[in-house]
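With one protein chain withheld, the remaining protein chains of the complex are depicted in position.
In order of appearance the chains are A, B and C, and numbering begins at 1 in each one.
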Amino acid sequence: MLKVGIAGASGYGGGELLRLLLFHPKVQVVHVAGENRAGELVESVFPHLPLSSRMEKHPIDEPWNDIKILFTALPAGESGKLARLYRDRDVHIIDLGPDFRFRSHQRFSEVYKMPHPYPEGLSEATYSLVEWNRKAIKNSRILACPGCYPTGTLMGLLPFVQEGLLKKGSQIFIDGKSGVSGAGRGLTLDTHFPEIAESMKSYKPFSHRHGPEMEEAIECLAGFRVNILFVPHLIPVNRGLLSSLYFTLEKDWKEEDVWNVMKKYYQDETGVYLTEKPPSTAMVRGTNRTAISLRMEGSAAFVETAIDNLVKGAAGQAIQSMNVIQGWEEMEGLPMIGAFP
Amino acid sequence: MLKVGIAGASGYGGGELLRLLLFHPKVQVVHVAGENRAGELVESVFPHLPLSSRMEKHPIDEPWNDIKILFTALPAGESGKLARLYRDRDVHIIDLGPDFRFRSHQRFSEVYKMPHPYPEGLSEATYSLVEWNRKAIKNSRILACPGCYPTGTLMGLLPFVQEGLLKKGSQIFIDGKSGVSGAGRGLTLDTHFPEIAESMKSYKPFSHRHGPEMEEAIECLAGFRVNILFVPHLIPVNRGLLSSLYFTLEKDWKEEDVWNVMKKYYQDETGVYLTEKPPSTAMVRGTNRTAISLRMEGSAAFVETAIDNLVKGAAGQAIQSMNVIQGWEEMEGLPMIGAFP
Amino acid sequence: MLKVGIAGASGYGGGELLRLLLFHPKVQVVHVAGENRAGELVESVFPHLPLSSRMEKHPIDEPWNDIKILFTALPAGESGKLARLYRDRDVHIIDLGPDFRFRSHQRFSEVYKMPHPYPEGLSEATYSLVEWNRKAIKNSRILACPGCYPTGTLMGLLPFVQEGLLKKGSQIFIDGKSGVSGAGRGLTLDTHFPEIAESMKSYKPFSHRHGPEMEEAIECLAGFRVNILFVPHLIPVNRGLLSSLYFTLEKDWKEEDVWNVMKKYYQDETGVYLTEKPPSTAMVRGTNRTAISLRMEGSAAFVETAIDNLVKGAAGQAIQSMNVIQGWEEMEGLPMIGAFP
Partner (left out) sequence: MLKVGIAGASGYGGGELLRLLLFHPKVQVVHVAGENRAGELVESVFPHLPLSSRMEKHPIDEPWNDIKILFTALPAGESGKLARLYRDRDVHIIDLGPDFRFRSHQRFSEVYKMPHPYPEGLSEATYSLVEWNRKAIKNSRILACPGCYPTGTLMGLLPFVQEGLLKKGSQIFIDGKSGVSGAGRGLTLDTHFPEIAESMKSYKPFSHRHGPEMEEAIECLAGFRVNILFVPHLIPVNRGLLSSLYFTLEKDWKEEDVWNVMKKYYQDETGVYLTEKPPSTAMVRGTNRTAISLRMEGSAAFVETAIDNLVKGAAGQAIQSMNVIQGWEEMEGLPMIGAFP
């Protein structure tokens, strides 16, 4: 059994990681840390995890010695510190946070308004959108799992970019729709039940941090610059993320031909579900799958993807990354069928 | 007291009309008809209306003689029949349905796949988006209230069109997000609670009937052709409609200057709330107001509007139209403050 | 116009009070205070109130001089201080909090674990369940509006007590079901959207503070001791409170005869809706009404009431109380029809 630890397990991303790893047949979770809940029973931190073990503190001063993989689900600037602490050990860092998503520490600093915690680590890091970056993942010590919005967007957009269907400098409008778990477990008035139930709204239009992440990822994975205009929305569901992409191609395309492009990239991907019906978040809830649909009218394209923001958008992709590193079946231990309703 | 009747009062739009008219100080509702619930007590048709009167049948064969205004909230093809029946009477038809939203019966037939029920009536009809068409409304016998999605979109888009900021033939991407009451009271699997609660999805991307309605209205009200690419989404809330508009202007604009355009058109409108904060449906729930915000980046524009789909998107706009016809205070009897949470 | 002020207007109860008073034709709100939001625009504190006035500080050190009524919607111990400050003025205190709900300061201290802030004020205070205590309300300086749960329970239970249908010392089981706004606007993990959406649970079974309040009110209003066994539940809706009462009568009763008892007490009450159909919170949402139903089987009784916890359960009842004091129509300015859906 591969021994792993989780730092940041008291939030939704870390909790989901813990849940999914408990089902993984080849992994043993030996450390579970949640800084602000340290000392508490896991079952008192999460209602669904009937474990009588206690949450630990983060391994900030002293590394955990018995693990091969450290999963980090921490705020910006925190996982970098842990990656530095583990720099001379034979341990992979799989990070659900943003510290290693940009190639340059300057770009990170611009976007996150803080110095990078471990600039030297960036050269060891790989952007871990598995379907598009398997080879590089396999040989990296640090894996930067994409944010939930970038995951949904990139899965839908990259076939167009790779295939050269977009003009250089194209404007891509992205309307993101996220369930409230995507905003985290920290208490805010915006996520207080009566404020958001029976409501919906956008936030940070054109200025959310996942916009630059998407641009960087497209340039990095496909060598192409686009202009991402991203507007996230908060929707009163727990889980689920719909990414609605609107853009114009260089010329008119038949819908059928665009479907063929999609199939070229995805027909052998077990984690991708191409669907003529509009994708719903119910299709993928609880799973590591991405549902994708599209619609063309002349040169105008609409592509929509649905993911579970806590699985493919966070913990599931982290585990998928671990499976790649270990050379295991890529979806080992990951649910491909969810619960409905 | 002005005597009015409602045909189609057993659905959500008609029920909201009845509710709001009960509060109107100058109106008396003398007929309430709901074909498939005829004979039932109003309080058994709606849980919130403790009225012991009974629903009538629609006045199909014989007109109601004692009314000055007939509100119709009926499926396509039905209100035209009633308008024909009342053609020689001094009665205004205020229609919440689609029969009189297009200027030509051919266009109606193309979009709704049925012959127009009363083509001669089209010349007497006016598109009743009140803030943009008051003068014409005042002198019309038949008022075609806009659909809920067109209302939200047009309120946000028309200042740009009127001011000439768009290129001719511009592509306008519209991501509509509607509460489930917008899909009506008819039973469908898509609107069965467990299917849509904790889910979200698009429907009829690029092919919903409100797309052509928007194009027609823009051409009609502003003499300008645009290419509307409309994708509606079903969101698990009861009421509320967010219209997210994405488009590119002819040149780069400063955000401040675009705000000034908005103010030029709306600063004296009591029904419009310009807000720097992203508009939420909670801002306008239960009211006849439209909340509007915007964001620019270079030439790329994002405009978002929030309305209550059953009030400004249906029953409220119908009453606002009646107020105009009667020469009353335009928002007479209409709630401008809603309930929260 | 009667001038009034609100202390505690930044919570849900106070916000609802402000909203409803804006519609009241005989009242002018001249002060709106919210301690922790003082200085902010009302429209930034509440999304639905487009007011450009600013929140004030509570009148702790210096009374507001220009008001006749002070509404207080504050945590335990706070409104007593204000009542003391106003003790020599011709100002009524209408309190939505618990400070004046018990007749003795000792009982208050036992239940709320704090000294009473103004014991001398208790003799001037009346429990303001309007339908059951109108006469006393009319002549009191301080009105203690009942808690939301006691309102729902007492409206259903008092006819049985008054009519002598219960054994002395009867056990009354009360299953309360409240929307999340009932838990207030303060941030807690329990009311964070993802924790409670798609869940439900009880809290403080047999030990919630509203249990003793119910016992005291029954003894005070009907001179009778019962044993209240109260279990509140948190339900993922915004507004609405269902009180499900289960108890055994002294002997077998026919359902029809029990309905007659209900009618005896309520048939002339405009605020009470007796319904054979099970009451739903949708029946009363946004209104000051109480819907009541019942079911008998032998000596076993089931009575269920539905109220809007923020209206009849808080702000509406406060305004109803003010109307009684002023000798106005009791439901003046209060909505009796709500919005649905």
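Rule of thumb we're sticking to: a residue touches a chain if its C-beta (ideal position, glycine included) is under 8 Å from a C-beta of that chain, and two chains touch if they have at least 3 such contacts.
Because the structure is a prediction, the values reported are computed rather than measured.
K.L.:
Considering the complete complex, which visible chains touch the unshown chain?
P.N.:
The chain that is not shown touches these displayed chains: A, B, C.
K.L.:
For the chain left off this view, which of A:105, A:141, A:239 or A:312 is in contact with it?
P.N.:
Answering carefully, the residue with contact to the hidden chain is A:239.
K.L.:
Among the options C:115, C:186 or C:278, which residue touches the chain absent from this view?
P.N.:
C:278
K.L.:
If the hidden chain were put back, which of A:2, A:30 or A:49 would touch it?
P.N.:
Answer from the full complex: A:49 touches the omitted chain.
K.L.:
May I ask which residue of C:187, C:229, C:261 or C:274 touches the chain that does not appear here?
P.N.:
Candidates C:187, C:229, C:261 or C:274; residue touching the omitted chain: C:229.
K.L.:
Can you list, in ascending order, the subunit B residues touching the missing chain?
P.N.:
Residues of subunit B in contact with the hidden chain: 12, 47, 179-181, 185, 187-189, 191-194, 196-198, 236-238.
K.L.:
Quickly run down the residues of subunit A that touch the omitted chain.
P.N.:
Touch set of subunit A with respect to the missing chain: 12, 15-16, 19, 22-23, 44, 46-50, 181, 197-198, 238-239, 273, 280, 282-287, 289, 336-341.
K.L.:
Even though one chain is hidden, which residues of subunit C still touch it in the full complex?
P.N.:
171, 173, 175, 177, 194-195, 197-203, 205-206, 227, 229, 231, 233, 235-240, 242, 244, 246, 248, 278-282, 285, 295, 297, 300, 302, 304, 306, 341
Here, only the chains that are shown with their structure count from here on.
K.L.:
What chain is the most remote from subunit A, judged by the mean position of CA atoms in each chain?
P.N.:
It is C.
K.L.:
Between subunit B and subunit C, tell me the centre distance in angstrom, where each centre is the average of that chain's C-alpha atoms.
P.N.:
Each chain reduced to its C-alpha mean, subunit B and subunit C end up 37 Å apart.
K.L.:
Can you list the residues of subunit B that touch 2 or more other chains?
P.N.:
Correct list: 197-198, 238-239, 280, 282, 285, 341.
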